[in-house]
Structure formats: structure tokens, C-alpha cells
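Just one protein chain is left out here, and the rest sit where they should.
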Amino acid sequence: MKVPPRSHPLWLAFLLHRLSGLALALFLPVHLWLLSQAVTSPATLDGFLAFAEHPLVKFAEFGLVFLLAVHMAGGVRLLALEFLPWSNRHKTFAAAAVGTALFLSATFFLRAI
Amino acid sequence: MLDLRLYMAQRLSALVMVPLVLGHIAVMIYAIQGGLTTAEILGRTQGSLLWFLFYGSFVIAVSVHAAIGLRVIAHEWGGLRGRVLNWLMWGIGACLFYVGILAVLAVTLP
Partner (left out) sequence: MTATPSRLTVTVQRGTEGAIRHETFDVPAYENQTVLDVVTWIQQMADPTLSYRFACRVGMCGSCAMMVNGVPRWTCRTHVNKVAADGQLEIAPLRNLPVIKDLAADMDPFFDKWVAAEARHHPSAGRADEFDPVTSQEPARAEADLGIECINCGICYAACDTVAGNPDYLGPAALQRAWTLLNDSRDADRDGILAAVSGKGGCHNCHSMGSCAQYCPNDLNPLRAIAGLKRETVKAAWRRKRDA
């Protein structure tokens, strides 16, 4: 497979950050609307929560937690890049961000199933 | 498409959200075991000033942050510019804030 010419580590980190942000922004209104049902229609929320017990949904939730954690961790790396003195270790930081996110989301997933 | 002010708003809202996101993930990891029910969620958050402040500030920060972030994507990948871009940004921010506040009130009002 021919490697796309732009796929160096920091570019992949950028893409992951942008796509995770986009996905979270699209997911958020759904999430917030559902929670607002807690008062107006608790049965709707409970119905959804019961449906969400399905392993595939749990896997999707794992994905969402990963996206949130990786977007945050990547964002912290960017804040460090922009406001702290320059470091040459940003490829390492980017890898650490993905690792941290995997750790947090896997912990969630293992407790969820 | 970001000038200094939008850039600062984006970074500040991000900074505010770091502890909020960590807290939110921690709550999720704690709460998810054994399944989730409306009663369990409300039992934790209902009538709580602390959770109101926590999720309230989260909603404000995320409305700012997501609106600006989507603005950048709409410009760089969608080609939108000028007034349309501005309306999109304010519109997204307002909608997220509205739905967010409804959700926060739904789970924290006594």
C-alpha cells in the first residue's frame, strides 16, 4: 500500500485531534438531549440506558470515551507546545496522549462489560 | 480564520475543560459498573450545587470551544467564509448552550 505522503506522526496527531473533535461535537447534542429527558421523560432515558447495555453499544461508548480522552490529551500537548518553552519531544508526547487515552477508555470498557 | 481573540477563547475554554473532562471520565468509570439507570444518575446529581457548577461550567466552556472548533473546520474543509461562517459559529454555540443548560438543569434541579 502506498503510504500517503502527509502521514508523518504529528500530522496524524493533528488529524486525530480534528476528527475526534468533530465526532464529539456531533455526538454532544444527542448526549445532552438524552440527559435532559431525565426530568421530562425518565422512561425514555431508562429505555435508552437499558438498550445501551448491549455489548456493541458498550463498545461504541468505549470509542466515545477514547475520542474524548484523546482529544483532551492531544489538546494538553498543544497547550504545552504553544505556551511552554519549545521541546523536541512532541512525537513522544503525541504517542503518550494516545496511550493515556487508550488506558482510560479501556478501563471504562472493562468496567462496563 | 482565527484572530487572536477567537484563538484565546479556544485555548482558555480548553484549559477550563481539562479538569472537567478528567472529572467526567472519572465519574463515568466509577458509575458505569453494574449498569446505569436514571435513578442512579439523579441520585448522584439531583439537588447538588457542586454538580450544577461542575456541569454548568462544562456546558459554557464546551459551547465556546466546539463552536470555534467547528468554525475552523467549516472554513478549512467546507470553504465557508465571512458572515455565514460567523452565523454558523454563533448558532452552534447558542444551540449547544441551550441543550446543555437544559440537560444540566434536568439532572441537578431538586
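Residue numbering begins at 1 within each chain, and the chains themselves are lettered A and B in the order written.
Keep in mind that, in the parts below, a contact is a pair of C-beta atoms (placed from the backbone, for glycine too) under 8 Å apart; a residue touches a chain by one contact, two chains touch by 3 or more.
Here the structure is a predicted model, which means the values were calculated and not measured.
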item	value
Option touching the unshown chain, where B:Tyr30, B:Trp77 or B:Trp90 are the choices	B:Trp77
Touching residues (missing chain, whole complex) on subunit A	4-6, 8, 10-11, 13-15, 18, 78, 81-83, 86, 90
For subunit B, the residues touching the chain missing from this view	1-4, 6-8, 75-77
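Here, only the chains that are shown with their structure count from here on.
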item	value
CA centroid of subunit A to CA centroid of subunit B, Å	14
Contact footprint of subunit A on subunit B as seen in their complex	11, 14-15, 17-18, 21-22, 24-25, 28-29, 32-33, 35-38, 41-42, 59, 62, 66, 69-70, 73, 92, 95-96, 99-100, 102-103, 105-107, 109
Contacting residues of subunit A [partner subunit B, same complex]	18, 21-22, 24-25, 28-29, 31-33, 35-40, 42, 45-46, 49, 52-53, 61, 65, 68-69, 72, 75-76, 79, 82-83, 104, 107-108, 111-112
